[in-house]
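Every protein chain except one is present and positioned as in the full complex.
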Amino acid sequence: MTDVVLAMRGITKAFPGVRALDGVDLTVHKGEVHALLGENGAGKSTLMNILSGAFTDYGGSIEFAGGPANIHHPRDAQRLGIGMIHQELNLVPHLSIADNIFLGREPRTKRGTLDRALMHRSARELLANLGLDLSPSRPIRRCRLAEQQLIEVAKALSLDVRILVMDEPTSALADAEVARLFTIIRSLAADGVAVIYISHRLEELEQIADTVTVLRDGKQVGTQPMAQAQRAELIQLMVGRPIGEMFPRADDTADTGTPQLAVDGLNLAGDPLNGRTALHGIGLNVHKGEIVGLAGLMGAGRTEVLQSIFGVHPRHAVSGQFRIAGKRYSPTSPGHAIARGITMIAEDRKTESLVLGNTVQFNTTLSSLGRFVRWTGVSRRDERAEVRRLVTDLRIKTPSPATVVNNLSGGNQQKVVLAKCLLTQPAVLLMDEPTRGIDVGAKAEIYELMNQLAGQGVAILMVSSELPELLAMCDRIVVLCEGRVTGEFNRADATQERILEAAMARQAVLSSDGAT
Amino acid sequence: MSATTKTVMPQLIRNERWGRVLAVLGSLQGYIGLVLVVLFGIISKGNVFLDQTNLTNAVGAFASRGILAVGETLVILTAGIDLSVGSMLGLASMVAAMSLVQGGIPPLLILPICMAAGAGMGLVNGIGATSLRIQSFVMTLAMLSVFRGIDRQISNNVSVGTQPVNSDGKLTKHADQFQMYGTPGHNIFGSVYYPVLAFIVVVVVFQLILSRTRFGRHIYAVGGNETAARLSGVNINRTKIAVFVLAGLLAGFAGPIDAAYSASADPLAGQSYELDAIAAAVIGGTSLAGGRGSIVGTLVGALILTLLDNVLGLNSVSDNLQLIIKGLIVVAAVVLQRPDLFSSITAWFRGITRSARSKGGT
Partner (left out) sequence: MVHSKQRAVVVAVGLLAVVAAGCASKATNSNSGSNNGGNKSSGGKSSGPFVVGYSQSNNAEPYRAQLNLQLQYYIKKYPDLKLLPIADAQQQSSKQVSQVQQFIQQKVNVLIVSPNEPDPLTGPVQQACNAKIPVIILDRSVNTSCYSAFIGGDNYVAGKKAGELAAKDLPNGGNVVELQGILSDQPQIDRDKGFRDGIKSNPKIKIIEHREAKWLKENATSTMQQWLAKDKNINLVYAQNDPMALGAYLAAASVHKENSIKFIGTDGLAIPDGGIRAVQQGHLAGTFIYPTCAEEAAAMAEKLAHGETVQKKTTLDITAVTPQNAAQLYTANDFSHKK
């Protein structure tokens, strides 16, 4: 356990206008689970990308198992036995699970054709180890996000790795799946594989990690054994400033009286081919100034509820009564919803919320262009002023409003989406996993913002898979299971156990028929 | 605001101003191609090339295709494509000629008639690509055939001249007026050649629409990320139908120009013009994937294509060699468009020197 398998020394890397890494050292031993902690933009992903050979151009040196390593191409990393599981899934949607696992190194029969039988056998074995009962020939696009994440793990495990890097591997997983994953990680470590584990979930790190290294703004600011590390101390290292309350939910600002948003008898036709869960008789209310959480397992229908309110689904698939501040509301389209004061932050910001190739300004003002229209067209000056104000208020780390959104880190991208929603001056804010994949500092800022908005009278409906977040931020929590409301708790009565109980219909979270 | 905010703002503003300057100049690299072509022209045929008449002729000959390219750019920006613009132009050109000769319609009225016809054709394309959910490539490919068929049918496969004469051998009054649309040698307002004026006006108007209006933003959003655009409240179908209608409208607008330039409408007019239109857009920096591009860029692309043709022609370069050169220039112009061109080259260079060093060093 004392053999050093990886030593990265003095790593530097610069992108146009940004110094991503500034002399970072990282030492990992055989069989060690080494956590890498840091805000988004601190440099964790960049460091790991260098290790996996994604960049040809960086400063510093890498030693592997005692000897110098020349890593400038993914093949170099693969040859050394470095496997990487990315935060953004690298699966081809139209190919099958087995095809994806063996992509680029497909086994062949003696005749030279693909050895599908071998591929399927191996794939099934790997999936079984992860507790997945899926057919290896199922195409990826028919698999849920959680399943896809585990398939990525299976893919990495099928390579003979000596170092395995995992970047946010549990962001879409439920507790049972996380536990299974940890078992696998522990057995890998016992076999001598070193695991570098990147995550924001401090509770998980406390369970699984041996050592933790903290990065901040491209520099390494601390390395200590996990057992000795205090949570508050780690957070302080990460953000460079003491954080008092992690979850500052202010005093109850909820109104009584007519709910700002009232949903009654919402039924939604399911669409299994496109992964749409059916909804049955959903009813909920959100009052002015109230934050209501929507809890449940993957596939429970939480996102579908938000989408139905926002008018995303075709009109004929949705039935039910909706009222905004007492007035009848018919969700016909997102544009109509925005006009009625409802705005939504979607689950996957890259594919659903942002035009990645365009600028911060473009994305921020997209939903509210009407505000800036003069007779000469859209006033860029007014736009810029508003965007600058939001960039400052939300502390979006961007060189300028003209920066292309694709170059921002995940947390800052999410803030841009938030800015876009805020500009529409909503009365009802729908949020779908608003803090997924975001560093602690940014999370705190978003919670603060939610409090402010609630204080101003906005009604907030939030979907989240993070129970601590729900418990800390929400005035009420509605629990869904298989498209039905199975529980509703006030802040005072809610506990993690009660929520989970209401959320679970069966033991196994995943099954091959896709229904939950 | 906190202390950090006070320092963040001025930095933001400074960065922005520089970014704005760059944005206005567009992708500077795109102009390199144009500058090279012009230099080539000046060096090889100096005063002949730079002569105002020659330049007017060169731009005027491409004007109808350039106008098509503007409409095509709008469609491509939404991640669609319109393969029928050439056929729409041909049909509009025939409508113009037949209105003049057989309909006896005054030339000033012919333009709105052609534009209406074009808009109607564009509407068909738009409805097919949205409500009927047919991919725009397939829909417009089919319409290319349909519009061409209609064109040939109404003309009975015979070209229609636009210079009909009276019994005294002189042009009829309407025919004489019609020449202002672009018959070579006929100018309006004294010395302005209408096709060139029309092209420039179209470029200016549509660049303003793209950059200044909500509609323009919606176009970029739909092409950049259709899902994100929809969830941001943009009406996707309306935007898409609108760009197809505009492409058709512009084809109709160019119809009289085409008919006047050749003093006749040929039932085969405009064949393969869609390729020129797409080439002008792509050379000008418009990405076929959607979401990126500008009308100014298309103007540059159009100028590169037509001036290159002019320069090669003035130098009497052999026809076969012209084909080869033109193809290579297109590739070069598109490569020069890449914003990360210089950084890729330096990175590649560094990669080579590094592997050379590591091979020699150890």
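Which chain is which? They are A and B, in the order written, and residues in each are numbered from 1.
The rule we apply is simple: contacts are C-beta pairs under 8 Å (C-beta built on N, C-alpha and C of every residue); 3 or more make two chains touch, one makes a residue touch a chain.
These numbers were taken from a predicted model, which means no experiment stands behind them.
S.K.: Given the contact definition stated above, which residue among B:G103, B:G120 or B:G161 touches the chain not shown here?
M.R.: Of these options, the touching residue for the absent chain is B:G161.
S.K.: With the missing chain put back, one of B:L36, B:L111, B:I127 or B:A263 would touch it. Which one?
M.R.: Of these options, the touching residue for the absent chain is B:A263.
S.K.: In the full complex, which bits of chain B touch the chain not displayed? Write them out.
M.R.: 45, 48, 51, 53-54, 57-58, 61, 152, 156-161, 164-165, 169, 183-186, 258, 261-264, 266-268, 309-310, 313-314, 316, 319-320
Keep this in mind: only the chains that are shown with their structure count from here on.
S.K.: Touching residues of chain B toward chain A in the complex: what are they?
M.R.: 1, 4-5, 8-9, 12-13, 15-16, 19-20, 23, 208, 211-214, 217, 220-221, 224-225, 227-235, 291-292, 343, 347, 350-351, 354, 358
S.K.: Per the contact definition, I'd like the list of chain A residues that touch chain B in the complex.
M.R.: For chain A paired with chain B, touching residues are 16, 56-57, 70, 72, 310, 312, 333-335, 337-339, 344, 346, 351-358, 362, 365-367, 369-370, 373, 376-378, 384, 388, 391-392, 395, 399-403, 420.
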